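Got a structure for you, written out below as structure tokens; questions coming shortly.
For this depiction, one protein chain was excluded, whereas all remaining protein chains were kept in their positions.
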Amino acid sequence: MKRSFIISCVLVLMCYLLAACGANSNSGANTGADAAGNGESNAQKEVTIKLFQQKVEIAEQLKVVKAEYEKTHPGVKIEIESVLSSQYGTKLKAKLAANEMPDIFNNGGYSDMDVWADHLEDLTDQPWVSDAVDSAKAPMMKDGKLYGFPLSLEGSGLVYNKEMFAKAGITELPKTLSELEEASTKLKAQGFTPFVNDYASVWDLGITIFDSFMAKVPDTDKFIADLNSGAATFAGNDVFKGLPKYLDIAMKYGNANPLTTDYNTSMTMFATGQGAMIPAGNWIQPLIDKINPNIQAGLMPMPVSDDADFNKNAVFTSPTIWVVNKNSPVKEQAKEFLNWLVTSDIGKQNVAKEFKLVPAFKSIKADPADVGSIGDDLTKFSEEGNSLPMQASKMPEGLYTEIAQSMQKYVAGKSTPDQMLAEFQASWNKLKK
Amino acid sequence: MDNNRASINMHPVLERSSKLERGSTVKRWISSQWMQQAFFIGPAILFYSIVIAIPFFFGIYYSMTSWDGVSGNAVWVGLNNFSTIFLKDPEFGQSFWFTTRFTLTAVILNNVIGFALAYLLSLPLKSRSAIRTIFFLPNVLGGLVLGFIWQFILVQGFPGIGKLTNLSFFNLPWLGTEATAYWALIIVSVWQGAGYLMVIYIAGLANVPKDLIEASVIDGAGKWQILKNIIIPLIMPTVTVCLFISISWTFKMFDLNYSLTSGGPYGSTESVAMNIYNEAFGNNRYGLGTAKALIFFVAVTFITLIQVKLTKSREVEM
Partner (left out) sequence: MFGRSYSFKWFGIELLAFLLALVFLSPFYFVIVNSFKSFAELLTDTAGLPGVLHAENYVNAWKALNYPQAFKNTLIITIFSNLGLIIISSMAAYRLVRNKSRMNRILFSMFMLAMVIPFQSIMIPMVKMFGWVNLMNTFTGVVIAYMGMGVSFTLFLYSSFIIAIPKEIEESAVVDGCTPYGTFFRIIVPLLKPMTVTVLVLNSLWIWNDFLLPMLVLQKPGLQTIQTATSSLFGQYMTQWDLALAVLVMGMIPVMILFFMAQRHVIQGIADGAVKG
């Protein structure tokens, strides 16, 4: 009893102390807000641009940009909030519900653009529009108008370890499924594990791999429309016949327990040389660099069939897109900030040097040393015109998770190729609008 | 409201006390009853309404719309969402089936192990208070952190032990197959839950009169018989509480599921709470998601009611 009394006393005391602290900080915040509301509004207009974004990889770098911008633009404050993409959607909806929408935020394009259409500012008249790469603008175009600002280009396919390929004597990158298998045998002969399969990650199955196939379907838009109307099926499509074949090869020459290997583990495995190829994109560069700064990685299109010509385009680009909130009171300042970022020298330099992303603007040239070897390969594909636009966000929302689950089922040996494609179909029919 | 006023007046304690206060009029007395009601329960109801009740009714409204969670207008669709769930959404049924199986196993194991630990630690062991603390310790972790930690243990730690000991248990593809993912969730849930229930059972056991046990020992009853015929019937009220707590926990499991398996592999460990979350926020079908939540709410209420009724009927007065 005695001890409990003492503990209670201490706790009560702590409460009082903290109540005092709490009250102080509250009143402090209030006076601050008042001052901004009344006193200073005449002297100089202080505005705050709220930027809410899901690329945590550039969170630190954005702070540098923010400092730079605030220095040259007195009266403008930028408030940056970076969250994981897995939490991004829920948080953005909570912000919307609470009437706390940010001024600049991320959007996935296509169907995601339609969802958020009520909130998007038309950016067609912005000075940077003509400088932006067309394929990066495509996801945000509607009725001839542009609703998004492409911050960077991202490409995916198979990321491979250049050293291992060289040691295995692979001089020519595999362009067909048969060549992929051949390369795998060579790698295996050298004692390497050819594939790192992180099939615990629904993202890599449902987007990285699935989209490589989807993007290759000739006239994808028509195929998607036909899937919606019922005129086409996955089982009836030639490109998708290659999907189970690809998975078979990757499984045969892959790591043990692919279904327990998640994204993080797979990054570690690839970076530490426990595998030569991984379905991924240039976004993994900072991660694998952190684990092994000496890694030499490259990017190649993911082969989807045995027709070499058909496979040369497989790298597709998916931009990181920022949009401006149409209903924001500071949308003009927000647009000015975006414009500064890609037209001013300081801004450009930051985009090219700090972000380590492949810029989506023709006038911004990224140094291979900055964007890394994967990004450098991507730039080459893009410049040669060998790139295809991403398709993931044209598909029904949430589809990729279900697609990935069907693929997991297939690689676990719980379904046949036909069953897998039939499950794709069922998911599509269920989720289509 | 009049009914209520009448019933308050008829309450025996109040009647007695009203006789004591002769000076006050009946009317003043009633108003003071209302004052008491408002004073004591008012604040609780206020917070309950703001945070639970009103949003819950909003939810019922949204469950009859096709709202996507973003657009300004929610289109009224009546009971369409409910028919979609029952007719066209086998995954929801599967997640319900998974949750039921999971709850059943987890609740039984949690309670059996919790009870066994409590029984063990009711014995006069020297180190028992320290050991009790250790068993309860996992409860200081939140569900999300719990999942992260176990993900690390299963993905990194187990293979590490496996290398050292060559025990096949540690070399299983943890989280990679339906069965291992299922049992991983069970292990973690028991690791955390058993200690909590243990504490409740310890108190229950402490209330079993010692002379009753001593008497039966003299009568020549074996340990097992004492447990079965005396201890367990006497701690049925504790069992009721433990079952109620563990059922509502495991049925609503979200954080652990989200951070440990995310429903994988191939959706085989997707709990209902996660299915609802994914529907509302992943598929942007908030209306459909809340409709599912409503069905779920009714189901959980129903199940806990049955459980409480069933175990209550077995309780024995001491």
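Lettered A and B in written order, each chain numbered from 1.
Just so we're on the same page, a contact is a pair of C-beta atoms (placed from the backbone, for glycine too) under 8 Å apart; a residue touches a chain by one contact, two chains touch by 3 or more.
Computed from a predicted structure; not experimentally measured.
Note that the absent chain touches A, B when the full complex is taken as a whole. Set against the missing chain, the residues B:112, B:167, B:217 or B:306 yield one that touches it, B:217. Taking the complete complex into account, B:290 is the one of B:95, B:189 or B:290 that touches the chain left out.
Remark: the residues of chain B touching the chain excluded from display are 3-4, 7-8, 11, 13-14, 16-17, 20, 32, 36-37, 39-41, 43-45, 47-56, 58-59, 62, 69, 117, 120-145, 148-150, 152-153, 156-157, 159-161, 163-164, 191, 195-196, 199-200, 202-204, 206-207, 210, 213-214, 217, 223, 237-238, 241-242, 245, 248, 251-252, 254-255, 272-273, 276-277, 280, 286, 289-290, 293-294, 296-297, 300-301, 304.
Not every partner is drawn; the one left out touches chain A at residues 3-4, 7-8, 11, 14-15, 18-19, 21-22, 26, 56, 59, 79-81, 83-84, 86-87, 90-91, 93-95, 97-100, 263-264, 267-268, 272, 287, 290-291.
In this text, only the chains that are shown with their structure count from here on.
Here the spacing of chain A and chain B, counted between their Cα centres, is 37 Å.
Of all the residues in chain A, the ones that touch chain B in their complex are 89-90, 93, 96, 115-116, 118-119, 199-200, 202, 256-262, 265, 396-398, 401-402, 405-406, 408-409, 412, 414, 430-431. By the touch criterion given at the top, residues 68-72, 88-89, 91, 151, 154-155, 173-177, 180, 262, 264-267, 278-279, 281-285 of chain B touch chain A in their complex.
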